[in-house]
Every structure is written in C-alpha cells, then in structure tokens.
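Apart from one protein chain that is not included, each protein chain of the complex appears where it belongs.
Up next is subunit A:
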C-alpha cells in the first residue's frame, strides 16, 4: 500500500509541527538551564549563605563549668554526665498521653507534670522542655529503649556539677543551684536564661562564679529542619578551672577528726596565707542543692542543732577564751607596764570590789610570771595584767592580730567577730565600761567574739614575726596565679613575740603545760599551742560553793567550747592552726588532740607541698 497524496500532506504538516514542538522543547530546556545557571552560579553566594544559616544554629550552650582542684591537682569539684529527658512538644500528638506513658518509666509527680504542660504551652513548640534529669543509668537506658513509643521524648545527656567529696568541702567550695528571679536582676548574661543553668550560690563557687561560668555564645551546632541537633560543630573548650590552696588529704583527715562534732578546723601557711584546710562540721551534701533539695532534707538541715548550714570557720563567732591570752600578754609586754618576769600569786580567785573572779584551777597556781601564766593558762595572772593595762590596750592589740574585722577571705560570708572597747560601750549602750569587764576580757571571755579563721590568722601573725598575713584560698583562676606582695609588718616587739612563742612551746612540750598530753613527739615536727576553754554559761555563786558542775553532767548546749591554737614546727614555724569544738568541754581534752593530728598530717605532707610549689613557680617563670 502506497501513501496517497492526502497522507503526504498530513505527514508534512506533522513533520512541520513536530519540528515546532521539538524547537519549543529545546527552548524550554534552555530556559531551565538558564534558570539553573542563575540560581547556581549567579545567586550561589546568597543561597549558600542561606543554606548555612539553615544548617548552623548558633545555639547557646553553656560552656562546661570550670573545675576546682586542690594544691596537688586533686579534683574537688567536677562535672559529670546528667542523664535527662526532654520533650519536644511539636513532635508529640498528645503531650499528656506521652507523659502518662513516660511516667511508667520515670516517676512524674502531678506537680511536675503540670509544670511541663505549662512550659509546653508557653514556649515555642520546637524547643525541648526539661522533663526529668539526674536519672540513673538504668532508668535512662529504659527511656532510650522505649523512645520509639514515646513521640517527642528526647533522651539527652547534659553536664551537671559534681561534688565528689560531698560534705567534706561543702562550706568552702559551696554549691551551685538553679538561677532564681533575684539572681536575674540587673544581669544580662544570656547564659542565666538557659533552662537548667546553674550558678554558684555559696563558697568558692559563688566567689568565682563569673570565672568558672565562662562566656556564652560561640557554640555552633548543625540542626535539621526540625531544629534537632545533628552534631556539634564547635564547642567552647570549657572554662579553665580554678586551683585552691587546699590539701584534700588534710581536709579529709580534719573532716574525719571532726565527725560527730559541731566544730571547725582552719590550717594556714603563716607566710603566704594559703589555707591548707578549712573544715566546718557537720557539712551537708552540695549535690543535693544542685539537683534541687527536697523539703524534708532542707528542714532537717535547718533544724539540726549542729547547724550544718553555717560555715563555722568563717561565720561562727566564739569567745576565744584562753587562746586570747598571748594577745593580752603581748599587749602588756609592749605597754612596758608589766615586767614579764614579775610574778603574780594565784590563789585560785581574784577579788575586785565585792566580786570574786575565779581561776580555772580552784586552789590556785601559786606564783606565776608571764611565761608560766601562759603555759599553765593561769586566769588570775591575766585578771591582774588586764586590770593594769586596761581594755583599750587589749583592744588595740587584738585588732593588730586581725580580730574584730573581716579578713577579705575569698569564701563569702565572713563574720567580723567582736572586740570591745570603752568607747564602744559608751556609744552604743550609754554605759560606762566596768573594770570587771576588762578582767574577763583578759581571759578571752565577755564581749569578745572571734571566728576560727581569725584565730588561725592571729596565731599565724604571732608565729611569723608579726607580719600582717591574711588568709587566701584561690591560688589560680584559669592561668592567672594569685600573687602576694611583701606583707606589711605589724610592728610587734620581736622579743615579746619570742616570749609568746616560747610560752606556747612550753604549753605543748614541757610537762605541766596544758597541752602536754597532745604534743607531737616526732623530732622537728613539734607544735606550740595554746588551749582555750570558753565558758558559755554563768556559774552562780551557789554552784561555785557546792562545786562547779562537770561538763559531762551538763546538757550539750551548756558545755564549754573547746579551743586550741597552734603553730608548727616550733623551731621554724610554717603553719598555724585553730580548732574550735562547740561545747567540746575542754580545749586540752578535745581540741588539742585534733589539732595535733591535723598538724602532724600537714607537716608530713610539707615536702610534697614544697615540690608542688617549686614546680608551679618554675611553670610561672617559664
């Protein structure tokens, strides 16, 4: 069959039109290619930027809070993984149902559930909300396993502050806790608004909060279209931590020795002020505050008669008792009104007008010079000396030793203590000063109040030749090493100081000294101390006559405070210590043995300390 003419026409038409369509197709492809060229070459820069903006989310991630280490690099405060569960509202069809399912794995009290639902309503639906945190590994693993059945639930690992030593360091390093409304006032650090962010609330955590917290920003994460983080592109390397002068080994021993007591130990270097150990007992677990303390635990802490929340080392104020006697003696020595060799005869009591002042030794010490009066802690001698030199000389001397005022210590919350004077009494009470008050001030009682830290500083100044040393604990923040300039001289009489040191040596190392039983016997490690037993109740005349009640027969609150101060080694002093045991009954019986044990440990570790110090000095110079 041949094509007829009519077929020929329609084939020609077809071919013409097919060519036209082919041409149109080519034109269309050219247009598409041009459009591609436009988008991918001409506008490429712009779109590349947009793609990066899509991909990269400048997410405010809290930098890892700086660690705190002790003098030897032992980690005192660190960060550990915090297993938590988040909820992304937009990824779940029904929040309540999801939470209900989750609560079979993670217990969710109604109050917490209400909080989550409220958060979900008020924040953008793609932002994760904290559901529960600090889960244990088993629970967290179970949530992970059930994740497919829990739409919107995102298991997540964050960082949380960890205090491995718990109560042992609670007061000195402090703790972190959630940011409160008050913390936000006048602050514009965006980190503070991060959900779950913690700031330092007490101790060094608070003092160095800014430094340990680090700066916000600069953390880039890759996110997908739903805002879920795919990977972290760059994270701030974390904040360089801080080093403190503490020696955790000493701290541990001191804590152990104070177990069961309401007490404080402060040990410091008498030349540079480095605090080697500072313990306030009992402690509390700072981890509780980080996680959010339960009402029950909080009430228990508040109602504990041993007051675990008080940092007794810096905020506990106690009459110094007989530990104050070297100060009075030096005031007398410098006044020139007392010859240290002149003897005062102690019969066991001292009469002023119609009032009798008693010595702790009921039948008296006999004739006492200044050295012996300190060695035996004779009260009558100091009544006499105090009466002669007057309260104002005592006050002035006490202040030179750092009493009656804060010392600028880095741990917040220092109390001033109190040193009375004639002027003070007249101004605030409108009453004249009574001589009897001078007498009891002479034995460290009455209005006088000191903190354990002040007692340690007082001892240090006595031992270091009268240099105005102040305590410090932060050695290094990041790479900044704390530096002390030369210490100002307090202008004490060196012969007077030598006499005091000699007398304190006798207290500990000469038979008959009040702390002889608690001496250090290792050669070269001997300490020189001074006991103190501060009365907290008034002893009535009737009781005095019928026989003073023994401490064991009194209820805890009525017992005397036990105090002890010391420096060591006695021949070349380097460290000072103060021990205060609330209602510990007896300075020589309770406080001195603690001081001995702690000081021995300090001295044993002294060579290592020296090595560590030399190393850090070399590092600093290099």
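Keep this in mind: a residue touches a chain if its C-beta (ideal position, glycine included) is under 8 Å from a C-beta of that chain, and two chains touch if they have at least 3 such contacts; residues count from 1.
Here is the rule we use: contacts and distances are computed from a predicted model.
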Not-shown chain resolves in UniProt (candidates "Peptide ABC transporter substrate-binding protein", "Peptidoglycan glycosyltransferase MrdB", "cysteine desulfurase" or "NADH-quinone oxidoreductase subunit A") to "Peptidoglycan glycosyltransferase MrdB"
Which listed residue (A:39, A:114, A:367 or A:548) would be found touching the missing chain in the intact complex? A:39
So that we can see where the missing chain sits, which residues of subunit A does it touch? 1-3, 6-7, 9-11, 13-15, 17-19, 21-22, 25-26, 28-29, 32-33, 35-37, 39-41, 43-44, 46-48, 50-52, 54-55, 222-226, 230
